[in-house]
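Quick one: the structure is below, and I'll ask about it shortly.
Missing here is one protein chain; the remaining ones are kept as they sit in the complex.
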Amino acid sequence: MKNLKRKPEESPRHDYRPRPLPFRTPLNGISDRALKNHHDKLYAGYVTKKNEIENRLEELGRAIVTGEVDGGGNPTYGELRGLKDGETYAVNGVYLHEWYFKILGGDGKSENARELVDALSSIYGSAEGFIKYFSECAMCARGWTVLAWDTRESRLWIYNSDAHNQGGVWGALPIIVLDVYEHAYFMDYGADRKAYLKAFWKNFNWAAANDLFKRASSIRL
Amino acid sequence: MKNLKRKPEESPRHDYRPRPLPFRTPLNGISDRALKNHHDKLYAGYVTKKNEIENRLEELGRAIVTGEVDGGGNPTYGELRGLKDGETYAVNGVYLHEWYFKILGGDGKSENARELVDALSSIYGSAEGFIKYFSECAMCARGWTVLAWDTRESRLWIYNSDAHNQGGVWGALPIIVLDVYEHAYFMDYGADRKAYLKAFWKNFNWAAANDLFKRASSIRL
Amino acid sequence: MKNLKRKPEESPRHDYRPRPLPFRTPLNGISDRALKNHHDKLYAGYVTKKNEIENRLEELGRAIVTGEVDGGGNPTYGELRGLKDGETYAVNGVYLHEWYFKILGGDGKSENARELVDALSSIYGSAEGFIKYFSECAMCARGWTVLAWDTRESRLWIYNSDAHNQGGVWGALPIIVLDVYEHAYFMDYGADRKAYLKAFWKNFNWAAANDLFKRASSIRL
Partner (left out) sequence: MKNLKRKPEESPRHDYRPRPLPFRTPLNGISDRALKNHHDKLYAGYVTKKNEIENRLEELGRAIVTGEVDGGGNPTYGELRGLKDGETYAVNGVYLHEWYFKILGGDGKSENARELVDALSSIYGSAEGFIKYFSECAMCARGWTVLAWDTRESRLWIYNSDAHNQGGVWGALPIIVLDVYEHAYFMDYGADRKAYLKAFWKNFNWAAANDLFKRASSIRL
């Protein structure tokens, strides 16, 4: 909810807008047709649902707070439950895709990512060591693999996720987000996820990831 | 993984230690027997499993990076998959419980939480309005309800979770974490979750939550 | 849906009724207070939600078939999605509890379960061998452990489930259903699930399980 004090008719509308792809196409090994479906249809669809859910929560939340309706909160089924469940699916679906698109569009060269490469090397021996291990983790996931700055322990850590709203770690700030949903690669590679991972690293934007790393790792809670 | 450059025998051991309860018992309406099971057995058990998983990942990750073993990454079944799946369950199980215990042990009075109360009031009309809505959300969840600072949109937001590793939102920093797993209340209240929620707010530590809010909301990524 | 040909006002109502406990209390080591919460509140609550969901699906389904409403089917969020998701949770919540209560209330003696004991012995060496292995599986589950007749392969098999609507195997007919949700044992045993499992077997009704086994295993599809 955004602001209960305003009158309902003034209630702020949630109108999150899809961000355009932050790079020029075509990519190297990921087709424009695949990207168009991924960004223009799927990602944009999550944005639409996020807004729909949050606008309805705005109304329902107001009614609960003012006592107009009895929330009837129930963990098996109910409108509020359905909204709150769909919300984490839509919100993560939006955020994760934005982080994912953010670190695409590069040339796979790590020269401009000194801080991140240093940090990864101290853990995995080298950037290549990291890529090898991260890719192996990505072969095991059903949704996403995420290198994150885990603020709870001030550590750089890889987490796996099986769905937009499964596997998320509270307090973790994403640095490298890799989509391994079937929608990310089936059009170009069929079931050959390995080939897709190779294409991912070819288009990886190290500078963008380095920027995310520098900002996230400076945080101390 | 922590540091591949060291020799295996020097490999840093993960030995996260359970934190003691940050308050004096007894609480008001949550029995010592329930707390003992919750903290000393369940929470401590998640810590043990977190260490076990991360230490095994240390070995397995090293072997993957050096090529000693073929990771054999597979999204249906395999050791790496099992570890990475269990990891988000254990890690969130540890972190969320620590955030939860952190904001217990208070007297439910919000005098010393001006910043948080102001922020909540601007959204929900008043602290009471917030408590009403947050509690309703908690009636709908199967695991946790979390008021978080969502760094992606710089907003204070309530998210619901159905299990330790379900419903987590990437980039979200918890402020108020409420455990609604059956283990949190069945011993004292049976299926009467509403009674447990009342007890939660009676023991709520507003000052601790305010502190988390001030630190989290100051972050700009 | 039940019958679209009738007029809406004649539409059959779903009014599944909670079944009473099929045994006399008290059980041996499972308190009446725990059973009352388990059966009268939780199980009965699933029945209520099952009816609520199915009655609403009756209306919504009719409107979709007749074209009054555009279903707007969407895998992220929507009323139909929420209903269909909640439905498997409620329906399994009802069925599994009924199978679970069905095989309680016994004395743990297997004399009157020749066919089932023979079948289990041929697989696990003895009824005790089965109990040992089944119990170990139950220590690993988050929801249910089920010995089922798997009609797809005509085999007796143990499957684990982490939630009412997770882990279910299509075509599997339950024989022995064991509830390991925290609600089943926290009141009596806290986190000590092992003690609960011992109590379960003490109250196990072998004759009832044998009856289920004979009927299920005679099926050939």
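Should a chain be cited, it is by its letter among A, B and C, assigned in written order, with residues numbered from 1 in that chain.
One rule holds for everything that comes next: a residue touches a chain if its C-beta (ideal position, glycine included) is under 8 Å from a C-beta of that chain, and two chains touch if they have at least 3 such contacts.
Just so we're clear, the structure is a prediction, and the values are computed from it rather than from any experiment.
J.: Per the definition of touch given earlier, which of A:Ala63, A:Ala127 or A:Met187 contacts the omitted chain?
T.: From the options A:Ala63, A:Ala127 or A:Met187, the contact with the absent chain belongs to A:Met187.
J.: List the subunit A residues touching the unshown chain?
T.: Listed in rising order, the touching residues are 33-34, 36-37, 41-42, 45, 142, 162-163, 181-183, 186-187, 190-191.
J.: Residue-wise, where is subunit C in contact with the chain that is not depicted?
T.: Against the left-out chain, subunit C lists 1-5, 16, 61, 64-65, 71, 73-75, 78, 80-81, 84-85, 87-88, 91-92, 95-96, 99, 121-125, 129, 132-133, 135-142, 146, 148, 151-152, 158-162, 165-174, 177, 180, 215-216, 219, 221.
J.: List the subunit B residues touching the unshown chain?
T.: 45-46, 49, 52-53, 74, 76-77, 79, 81-83, 85-87, 89-90, 93
Everything below uses one rule, namely that only the chains that are shown with their structure count from here on.
J.: What chains do subunit A and subunit B have as common neighbours?
T.: Where subunit A and subunit B share a partner, that partner set is C.
J.: Please report how many Å separate the Cα centroid of subunit A from that of subunit B, as a whole number.
T.: 20
J.: Using mean C-alpha positions as chain centres, tell me how far subunit A is from subunit C in Å, no decimals.
T.: Going by mean C-alpha positions, subunit A sits 36 Å from subunit C.
J.: Counting in whole Å, what is the centre-to-centre distance of subunit B and subunit C, each centre being its mean C-alpha position?
T.: That pair's centroid distance is 30 Å.
J.: Where does subunit B touch two or more other chains at once, residue-wise?
T.: Residues 142, 162 of subunit B each touch two or more of the other chains.
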